[in-house]
Structures are given as structure tokens and as C-alpha cells.
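One chain of protein is taken out of this complex; the other chains stay put.
Going by the order they are written in, the chains are A, B and C; count residues from 1 in each one.
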Amino acid sequence: MILFDSDYTEGAHPSILKLLSETNMEQTCGYGEDEYCEKAARRLKELCAAPDADVHFITGGTQTNLTLITAALRPHQGVISADTGHIAVHESGAIEASGHKVLTLPDDSGKISAQQILRFCEDHYRDETREHMVQPGLVYLSQPTELGTLYSARELADIRSVCDRFGLFLYIDGARCGYGLAAEGADFTLPLLAELCDAFYIGGTKVGALFGEALLILHPALKKDFRYILKQRVGRLAKGRILGLQFLALFSDDTYFRISRHADQLACRLRDALTVCGCPFLIRSDTNQQFPVLPDSVLEKLRQKYGFSYWQRTDETHSAVRFCTSWATREEDVDMLIRDITALLKEA
Amino acid sequence: MILFDSDYTEGAHPSILKLLSETNMEQTCGYGEDEYCEKAARRLKELCAAPDADVHFITGGTQTNLTLITAALRPHQGVISADTGHIAVHESGAIEASGHKVLTLPDDSGKISAQQILRFCEDHYRDETREHMVQPGLVYLSQPTELGTLYSARELADIRSVCDRFGLFLYIDGARCGYGLAAEGADFTLPLLAELCDAFYIGGTKVGALFGEALLILHPALKKDFRYILKQRVGRLAKGRILGLQFLALFSDDTYFRISRHADQLACRLRDALTVCGCPFLIRSDTNQQFPVLPDSVLEKLRQKYGFSYWQRTDETHSAVRFCTSWATREEDVDMLIRDITALLKEA
Amino acid sequence: MILFDSDYTEGAHPSILKLLSETNMEQTCGYGEDEYCEKAARRLKELCAAPDADVHFITGGTQTNLTLITAALRPHQGVISADTGHIAVHESGAIEASGHKVLTLPDDSGKISAQQILRFCEDHYRDETREHMVQPGLVYLSQPTELGTLYSARELADIRSVCDRFGLFLYIDGARCGYGLAAEGADFTLPLLAELCDAFYIGGTKVGALFGEALLILHPALKKDFRYILKQRVGRLAKGRILGLQFLALFSDDTYFRISRHADQLACRLRDALTVCGCPFLIRSDTNQQFPVLPDSVLEKLRQKYGFSYWQRTDETHSAVRFCTSWATREEDVDMLIRDITALLKEA
Partner (left out) sequence: MILFDSDYTEGAHPSILKLLSETNMEQTCGYGEDEYCEKAARRLKELCAAPDADVHFITGGTQTNLTLITAALRPHQGVISADTGHIAVHESGAIEASGHKVLTLPDDSGKISAQQILRFCEDHYRDETREHMVQPGLVYLSQPTELGTLYSARELADIRSVCDRFGLFLYIDGARCGYGLAAEGADFTLPLLAELCDAFYIGGTKVGALFGEALLILHPALKKDFRYILKQRVGRLAKGRILGLQFLALFSDDTYFRISRHADQLACRLRDALTVCGCPFLIRSDTNQQFPVLPDSVLEKLRQKYGFSYWQRTDETHSAVRFCTSWATREEDVDMLIRDITALLKEA
């Protein structure tokens, strides 16, 4: 079986294990206050052109989302998200468990627009019973989205404007940040994220790390006492240096960007090859997730050899599925997959 | 100005004030453990043919919903509700503040169906990633709904069946219970609610009380330690007898049913008169809330003399509004309202 | 049986029922935005010499404490309280249920001192692992305390200084505020509370109202969006005017102060008479709660005729109990109680 189920089917990029081994017997203090974390933080701030950012290394994406959102909202506030947003769907109600409603807007290919957010906020503040409703306090975006799509620099700037108008924080979930930055045609950059967002994170778990995310906080109000909240929301690691070391490895020698590019290129190769065969896609993606629509009969046969995620039924005989690539995906496996699908489609 | 904004624009039914005055100097113990609460509880259990029910008198509807739902759910569970449900819209996120997601289904005239709930649960349990999602734990219905509509006995029984199949509690918000029971054509009864529900409440605030709701708990698992949780969720009143006394007054001499009928009849008189004039309604209601669709020009003039709630725009020149009647509504005011609207419609 | 169990054994001061009856058929808007609430708020602001205060009328004390504390704290913060504080003992964990730890300090006759708070905060900020601990965010005091004692103006000012030094909010629970203001020798005033506190409430439930408390918010940061949070924490009443009307009645003709004085005087009469008989007290109180230490044999006999609260065992044959007086306590009942205890003590 060859797995394309997710971008976390293997361990870690070898440079990470190497660095962990080399430093293994060194003694450091705990909870991310060691020199490796400091060094990794410095490197990320440089890359983001954000010398004043606070950087926190956190064990996982759900923790990062939960902790930042909790730190940002007052009790009566909620977070605006696409209805396909990770926090709205796949975190078992972690946001609600921390007391806040996720205010979902219908997505367009995984994205929401400045216009939608504007209308939602206008409606809220115009409503005479608004004090009986949840007040929007923060906008959550995923870049790339859960459907592999990307916000353009322009779209992000427009959303920032609406946030400014209604006093909303802007936070970006960059679980797959690398795959977005490396995508062909992407026009956003790390410094742009640092300029527009109040906070965002650069994902490790899905981009080559054993685990771990790097959160950058730009807004001063969110910086204050964040480590208290992070401990409370169980995002701090005793041997915190393990997180710093992983980001040091990923952000040495262009590794993070190189492995992201690798994954994107293989994903797009799959996309382009299937498109040639006439296979439609649920959505146009330039990143490491691809959502072809295939006949159920083809899928059944494919499943004997490959792992992938069922996404949704599109008509009585077809379904959309998801294939993920990653730093660990082998070119020959993608080529074999293409050959197999192409052949099955011909048969079908 | 004559207000039709809500069913709580006046004080309390006079029989309540009378009873409060008569008993004012008596000494009783607190927190609802006095003899008046006991007597009122006994009467409600008789009316509901539910001798084993636990009855709790609670200060308001949001408290009642919040406390019952909190007591019923485990941390990973959410509550299924129509997207128009009170808990989903107008409780400022009280359910989320207690840690639980409201799992909304699109409403049909304020109602959700057994079929929708079935499909939602099937989808949940079929999903391989369900442990990353909120598990449905309870179904919340309003009877009558926020749009004045009613579930039939059959619809309720069907929903109960789905609840049984998926281990869901069934809870009914009866804030306007009286107006439902008194409605022409309504085929549900208090004993039926007691038979089908795990818990439900009989509303006082919107049906003649100063404030207060009577919660009946049928399911043993929900009875255990409920008063602890009620205190924690601030629903217990120090001078608890005030709640018992109000329900005693309301459920003497058929008062609760009589005043509900009064309100329904006046609401339907308004409905029928406007219908004759060709005025459409957002929704067909037999209860004390009516939602006529009127020209904006008519509404502008009406507003100078009457209070009512704006509901929603229906086209460029028309809007739906809400008129509420109650125990306190005067026949002559409704007749005047009818005459005024009729005249304005003719002019328009 | 004559009950001295609590200060809420009867209904409401008659002037309240009278005002409710007189205004019963008037129509007003809901949720405390009516003219009666506005008028009552104005009166309280005048009495407190706090023209810029926000006044909210809330259904009960636990709601008031919970909502204010929730609105004031960030997620990692806790509230400092005496270990005898109402929020620490008798609210079923309502503060914890809203996510915050109660940081208790050992009480001295129900009170904590500026010195204790200072030491606690210094210890916290000196501790290298403080980010793994709950940060103090607010000081909660009861005035009078749960043991009937009072903070002097000087003690309150000292506590305010410590709060300023560590960025703590100061909040006072005035459930029995009237009994404190009316106490002989009390040197604090409503304007002083308004000057020193960030928020405090003037209790109604225990001082003659059917129910309800008046919260005054002084600090701008706590004012913002408070009504959203109040709705969420279920402290808003649909027929909100009932709360405003009660405070209007209580604060007309000096009623609130007069009935508080009445209660204090009867309580002190009991205290002084028992002291003459050589009966010790758990604590010296000038307010409406008295805690005599009596032989268990005496208590057993007293219980056949009077209700009162068991407090704690003081030695093998004696226990402290609590007697409460209120606006409704009759002089002749206190005199009879004194005679009975005196006689029983002689026998014993």
C-alpha cells in the first residue's frame, strides 16, 4: 500500500532526526526558554521581517488555534470562520469547549471574502437584539485552506481592512503554510502575513516535522501573558527545545521551502496528468492537496493499492477524493499512481 | 403607543400579584424547597400525568436551557437545534460558553424533522474522522417554535424514535408552551410531552408570570444532582417560593390555558383579517406570534402608533414583521390595529 | 416556628409589591432598558456620587459575581478571595465553571488584609515558575463579610493601593450592603465604594427585595459590552423593569437604609442581651448576622421553636450558630428569643 491519505504519514525530515541526535545529551532548561528555541525564533522573525514578533513553539495545530483564539476573545465573542475551516469541523469542538462560538460563513472553495465578513458584521451591529447574540471578535483563515486553495495578497489585504473597521483580530492558520508559499502563482509572503495578521502560525507537523508549529504574535495585546495561557491550554512542552530544534532544522538550507515545493510539484503533476485524461476536479488547487472526481468503480480498484481520503459524493457514480503529497512523497509513486488511474479511467 | 413587540411587555397576571401579596409575610425556607413549590410541582406532575417527574422552578428560559443541556451532555457532545432555535441565535452563546457546540440544521418554518436528525447522525457515525468532530448528544426543539409553528404529535414521536436509535436525549423548550397547547388544531398535550421527552419546560415568563419557568425532568440520569448544577448555573432563586407561587396561581382555575387561548384568538383574529385583505404571511401560525408581510410604506406609518418587531426583508418594498399577543392584550387594541392596517393597505 | 435562618425568609418589603401592582398593566420594553430601570439607575448613581457609573440590575448575587468576574478576567487569571468568601464556598463552583480559579487566602473573621494580598502577589511575581500558575487578576471582598464583619474605610483604601500596584481589579460583593452601611460604627459610604472599587453591587435579595441586585461598574474596561456577557451568563430578565421598580421602591423614602437599620438594631439587641448572660460569640458583628456560641443542649431545645443555621462546633459541648434578622423581623420575636435563650442558659 502506498499512502496519499495525509501529509503526516511518515516520520520527520532526516535533518530533524540528525539534529535531535547531535544535541541529545546537551542539558538545557525546559519549556521553550532554551537557546535553540531562541535561535529558531530569531530566524523566523528575520524571515518574516518582524523583529518585534513574539514566537512560541507549540506542540500541535489544534493547541495553537485554541490558545491564540482563547487569548484573543472576551467571553461574549466568537470567531468568524469558513464553514469548512478546521476549527469549525475537525477539532471536536475545542473552540466551543473553551467557551466561544464559531461563527461560520459559507465557503467558496474553502475561502471566505472580505465582503462576506463585512456584511456579517454590519448585520450584527445593526441588529437591535445584538446583545443577545455572539459578537464577532476575530477572523480565522487557513492559508492554504482545507481545500488546498489560496488567498491572494489582495484578498488578505481586503479582509484586513474589514477587520480594522470592526475591531476584529486577524489570525491565519498556516498548518500547510509551506505548501502555500511554494505554490506556483502564490503572491503572498511571510513578511506580508506578518504585516497583515495579528497572529499566524507556520506549520511543522504537516511540513516535515515530527510535530510542532511556530506561532508568531504581532499584536501587543495578544503577546501579554501568552505563556500562562499556553501552559493552561497544554501547549507547552517540558523538553521545549525539541520544537526549537525542529524549526532550526527546517529553516536551515532552505529545507522548509524546498520540501514544500517538492510536494506541490508532485501534486500538480498528478493534477495535470489527470486533467489531460478528462478527469474533473472538485476544486482548482496549486498546493499539495488534490481533489479529483473519479468513478466509484475506479476508486474501488485504486483502494487496493493506494491510501487516500474519501471526500464527498458528486453524483450517483462519482466521488471526489483527496490525494496528499508531502516532503516524503516519492516521484516514482506519483508516476505509478498516474499510470494506474489513467489505465483504470480508460477501462471504465 | 401600543406595544405588540413581545409577550412580556406588561407585568404579571393579577392573580399572581394577589397571591404574592397574600403570602408575603409568611416565613419559608429558601431555594425552592418550600411547600408552595412542592404544591406547584405536584399540580404540574398531575397535569402531565408524570408522577415520577422532578420539577424545578427556574428564573428564566436561558438558564433552563443552559442548565439542562449542560447537565445532559458529556464534554465532547453538542446539541442539535434548528438554525432558528433560541439557543442557536439569541442566547449570546450561552451554550458555547458552557463548552458545547450547537449543531444547527436548516429549519423549515422554524422546525426540524426526524429525517434531518437521522441523516445528521448517520453521517456522523459513518465518518471515519468522527472522533475529530462534535458528537450529537441531545435534540433541542422549541414548541411552539420561534416562528409560532407547532410540531404535531406524530412529528414528535418520529423524532423520539431517532433519538432512541442514536442515544440522544430529547428536550423541549416550552417558553411559549401555553400558546401551543391552546392553539386551534394542536394535537399534542402535556402528558404527551412527558411521555416523549427526557425533559421539557413549561414557560412562565412569556405566559403571564413576572418571570420563571417550570422544568420537568423525566429521565433518571438527568435528575441526579440537578440542583447542584442549577445553583452553579445560577438558576436557583433565594426566595424560591416566588416561583412556586406564580405557577400555583397560573395553574389555578385554568388560568394558564385561558390566558393562552385569549392570546391565540386575538393573534388569529389579526391573521384572518389581514389575510382577507390579501396580506401574505411569512409563515402560517396558529399561535400568539404572527408574521405578516407588509409594504415598507405601511410599516413606517404603523410605527408611529404601534410597537412590533422587524423580522426580515422579503423584497425591495416589503418586509415581514412580528406581532405578539399575550394574556394582557386588549381586544379593542387588536381591532384598532386591524382597522389601521386595513386602511393603510387600501391607501398603499 | 419563627425563622432566623436567613435574611430571605419572607417575601418583599410591602412598598415593592405596591409599586409592582400600580405599574402592572403598563407596557414597557424588556431587558432593563425601560424608564423605571433608568430612573432607578439615576438614583443609585446620585447616592454613590458616581455619575459615570454603569448600572445593571441583575437577578441574583451569584449571577452578579459570576458575570462581573468573568468579564474582568483573562483566561489565565484567578480571583483572590477570603477562604470564607461566598464565591469560594457557596456558589457550587460557579467561578470555576466559568474557567477561573478562586485563589483563597486564610480569613481573619471573614476578612483578608492588604498585607496578605501584597504578599501573595509578590510571591507570585517572584516565582520563576509563575507562568505555570494562576495569575491573580481581581480581588473579591464581601462587605459585610459572610461573618457579619466590616472592612473599615482605611482597610479598603489599603487594599485598593495593593490592587493598583499589581494591576488587580477590586470588586465588592454587597449582598448585605445595607446592613453594613447601617451598622453602628461603620465608616464606609456608598461614594467611598464607588471611589475605591472597579465594580460593586448593592444587594436587594437579602435587603427587602423579592430578588435582584444592582451592580455599579466604575472601570471603563469592565463597562464595555457588559450586557452581552450578562445575557450569556443568564443574568438579564425579560421583564427587566421588575428589577428597576424594586430598587426604585427600596431607594424611596430612605427605605433601604431604614430597614437595614431595623435589622441591625434587632441583631445587636440579641447580641447585647446574650453577652450580658455571659454567652460568647464566634465573632464580633455589628450587622444583621450574629454567631453566638451555645451549649448543644440549649440548641436542641431552641430548635423546637426557632429556625437558625448551624455554623460550627467550637468544643465538645458547644456550637456556634447563626441568627439572621431582616426588614421583616419583628421586635417581639427577638425579645421572645432573648427570653428563651436566657432561660435555657440558666437551666443549663
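Convention: a contact is a pair of C-beta atoms (placed from the backbone, for glycine too) under 8 Å apart; a residue touches a chain by one contact, two chains touch by 3 or more.
Everything numeric here is computed off the predicted structure, so don't read it as measured data.
Note on the undisplayed chain: of the listed residues A:C48, A:I80 or A:A97, the one touching it is A:A97. Shown as candidates are B:D83, B:E131 or B:D296; the residue that touches the absent chain is B:E131. For subunit A, the residues touching the chain absent from view are 1-3, 5-6, 8-12, 14, 17, 20-21, 23-30, 59-63, 66, 91-94, 97-98, 205-206, 210-211, 228-229, 231-235, 237-239, 241-242, 307, 328. Listed for subunit B, the residues touching the missing chain in the whole complex are 31, 70-71, 74-76, 98-99, 130-132, 135, 225, 227-229, 231-233. Hidden from this view is one chain, which touches subunit C at 75-76, 78, 89-93, 96-102, 128-129, 131-134, 310.
We adopt the following convention: only the chains that are shown with their structure count from here on.
Averaging C-alpha coordinates per chain places the centre of subunit B 34 Å away from that of subunit C.
Centre-to-centre spacing of subunit A and subunit B amounts to 42 Å, using the average Cα coordinate of each chain. Measuring from the averaged C-alpha position of subunit A to that of subunit C gives a distance of 50 Å.
Across the assembly, subunit C contributes 98, 228-229, 231-233 as residues in contact with two or more other chains.
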